[in-house]
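What follows is one structure encoded as structure tokens, with my remarks underneath.
Removed from the display is one protein chain of the complex; every other protein chain stays in position.
Each chain gets a letter, A, B, C and D, in the order it is written, and its residues are counted from 1.
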Amino acid sequence: APAAPEGGALTVYAAASVAPAMEEIAQAFEARYPGVDVRPIVSDGSQVLATQLEEGAPADVFASADEATMARVAPLIHDPAVLATNTLVLAVPPGNPAGVQALEDLARPDVTVVLCAEDVPCGAASARLLDAAGVAVEPASLEQNVGGVVTKIAVGEADAGLVYRTDALRGDVVAIEADGADEVVNRYPIAVLRAAPNPEAAREFAEFAAGPEGRAILAELGFGAP
Amino acid sequence: MTDDRRARPPRARDAAAGHLPRILALPAILGLALLVVPLGGLVARADWSRLWVDVSAPAARDALVLSLVTGAIATAVCLALGVPLALLIARSRSWIAAVLRVLVTVPLVLPPMVGGVALLLLFGRTGPVGGWLNGAGLALPFTAAAVVIAQVFVALPFLVLAVEASVRSIGVDYERTAASLGAGRWHVLWRVTLPLAAPGLVAGVVLCFARAIGEFGATALFAGNSPGVTQTMPLAIYTAFNGSGVDQGPAVALSLLLLVTAVAVLLLVRGWRPGSVR
Amino acid sequence: MTDDRRARPPRARDAAAGHLPRILALPAILGLALLVVPLGGLVARADWSRLWVDVSAPAARDALVLSLVTGAIATAVCLALGVPLALLIARSRSWIAAVLRVLVTVPLVLPPMVGGVALLLLFGRTGPVGGWLNGAGLALPFTAAAVVIAQVFVALPFLVLAVEASVRSIGVDYERTAASLGAGRWHVLWRVTLPLAAPGLVAGVVLCFARAIGEFGATALFAGNSPGVTQTMPLAIYTAFNGSGVDQGPAVALSLLLLVTAVAVLLLVRGWRPGSVR
Amino acid sequence: MSRAVVPAGTHPVDGADAALEADVVVRRGAFRLDAALRAPHGAVTAVMGPSGAGKSTLLAALAGDVRLSSGSIRLPDGTVITRRRHLPASRRGVVLLGQDPRLFPHLSVRDNVAFGLAVRGTRKDVARRAADEWLWRVGLSGSGDHRPRELSGGQQQRVALARALAVTPRLLLLDEPLTSLDAETAADIRAVLHDQLSSTRTTALIVTHDAFDAAALARRVVVIERGAVTQEGAVRDVLEAPATGFVAAVAGLNRVHGVADGGAWRADGVDGDVRLAAASAAEVPDGAGLVAVFRPADVRVERAAEDTWTGALRLAREEPRPVGRWLARVVRLEPTPGGARVHTSRPDVVAEVTAAQLAALELAPGDPVRLALEPEDVRLLPAG
Partner (left out) sequence: MSRAVVPAGTHPVDGADAALEADVVVRRGAFRLDAALRAPHGAVTAVMGPSGAGKSTLLAALAGDVRLSSGSIRLPDGTVITRRRHLPASRRGVVLLGQDPRLFPHLSVRDNVAFGLAVRGTRKDVARRAADEWLWRVGLSGSGDHRPRELSGGQQQRVALARALAVTPRLLLLDEPLTSLDAETAADIRAVLHDQLSSTRTTALIVTHDAFDAAALARRVVVIERGAVTQEGAVRDVLEAPATGFVAAVAGLNRVHGVADGGAWRADGVDGDVRLAAASAAEVPDGAGLVAVFRPADVRVERAAEDTWTGALRLAREEPRPVGRWLARVVRLEPTPGGARVHTSRPDVVAEVTAAQLAALELAPGDPVRLALEPEDVRLLPAG
């Protein structure tokens, strides 16, 4: 077993979508290693965090929402590990006013669809899923993040959209399984920074998060296993 | 603040600049540097080889046109609604004016994203105004009109506050003179009050336009991000930023495009131009 | 604009309000409604049972205190740098003034996020200023100082433009009178120019403070979203918004907290308060 | 002299003939204006009064810049304005030229003059031509393209006057229109003003501090002091029989309080017995208050027999005290273009001497002098 970390503070940068999970993992981690003080999770879009890391942000651990972003900061990190996976679901407002049942319904002209922009991870995944299903969708809006999609569906502005299972679970939308969604899997990598001020605790935290305790917490929040 | 000792053409110059401490030039230049140098850095880092490609992409052009058009319309709407509001505040008794001013200022403080949610709740399909409009066959969200509304919502306070301060400074004496020469209220407004408030109006329009075409949060939420329809420059820049990978090339390129266009527009606004009235 | 026909106490009132068209009250009220009604909707939708819990969370309190402190410091810095800059512009010849005004306006147009990138490029580890500061053992980004810098960067133009318009409107006649009574440049500045520019100064401070505590994009990038250190209210709201999924309860609650605090602060600013000078 | 005891009192204009009938009560801070006046149709009425008396406030109330606290105003067109029925300035048909020229800084001088015409819908080129003609009339042709701030104070004043005259209103209110003009220009402008007002038969109120302006331009004068009308009547009547010290000062007259005393007039509150003879003093009972009015130039000044005030006083006590001659002390000597004004005390009397007399007298403040006054130069008025 690896040596228990001496203690000290630990700074975790986590993409917005995994930040709530990281918060819980951090609490469990602190319970296990009372000497370590995990600072409140710093969360933002993966790209923002990556930019900040490039400019020398003092982080120990970085949990990204996709592998592309992790690849972007590759020179700054030790080898990443996959923390969790996520799959897309169809999200509709409560009551499903447009009667959306399957991916094909998104192509109906009377259904207002919002998707993530292709540049953000959920948007890329949505595009792949729709391509695979051969469904051509004309979205009303390409949101900058999942929050935008969920909000528009929740207030009834849009009739349907594609979001991650974890996001659908958290909010006031109804999730409908989409065929072929399990083919398009998004992986959440976690890595320790080379410049980590507290490398031992960082390594331990990354392993803890990817380990059984971390995975249990992630599963509870709807994430899939790697 | 300017150097009084330099030789000048032999023409009397009012010794106006001489009444303020010259050392103020120091913080002034520091402030200017703080605003300008980061932009310089941005320009320096730009990838000039790819710049043209990024800037001339159809999506960029669409976004720019949309931004300019919606920004101009929003500014016009702000003028139409904001100038009367500013006049109302400037000419109200002090406590009414104070209350109105606070009401106008509050939306400034709100993060635009929350403003977007508020607009969505009001004008959305299920909102009180939106439901009513829907009944009339009008849907605002996901349209360019929504972009304008979002921009007006965030930019209006700037115009109102700038114009109000200016109108208040002018006082009512010239209006009285005009009225006693027989000028009706509209004549007074157009020929006296507004021309005299010109510096504040110009400042207000510039603040308003700049804020409108820079608006991001409320637009993203209320109008969405549909290229060609509601994707304004800031949304395009944000999208580019998210998709950029290692270098922020496209985002920087689009930002520079926005900057250059904005400068061009500002230079066309009377008063921001050399040779304008003092 | 007020109703002249209402019975009043038998005291002469200057017939000031009477010089502007009354119908202007219509667009004025429409404008006011556009600003206020969405906020009303937000308040109406707020989940009052959970509101107190959200608002009294330590993270919320930390964010609020940080916002107020950094906002106040940023406003002070803006005053120190922006008022001299405004005076410089107002008293320059017209073409220099035009150039300076455009330079000051440009950062307004920039989406704040890009501003954040620019600041990061300048003050970051690899940036020209940042590298030099790093050598001196000072790292700005990801500290509370970075929050202040980001806020100054986005808020300064508002102060400068509002004050400049006001100072320009005043002209130099009173300064001349003061100078010919023997007042030196500093005395003229403190006792004449600034008091006379008070409406513009107050408007500028309010715009500046509101913009500073509402600032989100540049702060998020340049200072980061580190709770307790750099997480200001807008970032907290953003985090709550992203983390909360559908019900924007915590985000709305925090927004209302920010609004109420901002109103309280604004009411403390002289001139925004009932009974102030007209 | 018979007019003396029946002074030009407060003879208002007949209601039927009045273009303007105003009973104005306005409160401004601690100041209260309560003045009733009538202005005859098509004629000029001068408004005079000390600084801060309420003249500008009166004009502001008539023009509609200030609301009435009570009272009423009947305008030339019959409209009646009261506290509750306030008519905005722009709809009164009243043009006010305020004390401050207040030219619109954003308009050229020409457009300033044309402003009132433009308001009335006059075609632009017609209005501009009219403005240019007005500028010519006030001696400023060629300044049309200037900005107001490029003009001198007196030039601005003239532009403001041209702007007010150009609109030929029903009622014109001019607040010190000739102030800050030199004698030559003032004479020209006075002529322009007189021609314009009489040719258009404009009803006008002119605030002025100058008795010559009042006499040259106005038929009647209304004197306002401390917010109230103290005298009113034909200009010359009022100036000849000043009811107050202010009017006497305006008319350039001495005005000394006293009482009737055995067919003569005796000064009040002066221990040295100062008596003046005048025909009318015999008509009133002894002890009745009388005011003696006389011109400074009519007072003869002679050196007293003694050089010092105390010496002169001693001598005077022994001397007989003739009527119309008294011993006075020089308080101040004020040079005038033609000589000097000798200010004396007990009672306060000003005498005017020529340069030659002044040289002969060799006066200095503190010196005793003998003043003399002929009965026919004294006018006695009942004390108000």
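Everything below uses one rule, namely that a residue touches a chain if its C-beta (ideal position, glycine included) is under 8 Å from a C-beta of that chain, and two chains touch if they have at least 3 such contacts.
Keep in mind it's a predicted model, so treat the numbers as computed, not measured.
J.: Return the single residue from D:Leu197, D:Ala251, D:Val299 or D:Val353 that touches the missing chain.
T.: Touching the chain that is not displayed is residue D:Ala251.
J.: Which listed residue, C:Ile23, C:Leu181 or C:Val260, touches the chain dropped from view?
T.: Reading the full complex, the residue touching the unseen chain is C:Leu181.
J.: Of D:Val80, D:Val126 or D:Ala191, which sits in contact with the chain we cannot see?
T.: Checking the options D:Val80, D:Val126 or D:Ala191, the one contacting the hidden chain is D:Ala191.
J.: Would you write out the residues of subunit D that touch the absent chain, in ascending order?
T.: Its contact residues with the unshown chain are 28-29, 48-53, 55-57, 99-100, 146, 150-155, 157-158, 175-176, 179-187, 190-191, 194, 209, 211-212, 214-216, 235-236, 239, 245-246, 249-252, 332, 334-337, 355.
J.: What does the interface between subunit C and the hidden chain look like in terms of residue numbers?
T.: Touch set of subunit C with respect to the missing chain: 173-174, 176-185, 187-188, 191-192, 195-196, 198, 277.
Keep this in mind: only the chains that are shown with their structure count from here on.
J.: From the mean C-alpha coordinate of subunit C to that of subunit D, what's the distance rounded to whole Å?
T.: Going by mean C-alpha positions, subunit C sits 55 Å from subunit D.
J.: Taking each chain's centre as the mean position of its Cα atoms, how many Å separate subunit A from subunit B?
T.: It comes to 36 Å between the two C-alpha centres.
J.: Which residue numbers or ranges of subunit D touch two or more of the other chains?
T.: Within subunit D, the residues that touch at least two other chains are 64-65, 88-90.
J.: At least two other chains touched by the same residue of subunit C: list those residues.
T.: Residues 14, 18-19, 117, 121, 127, 241, 248.
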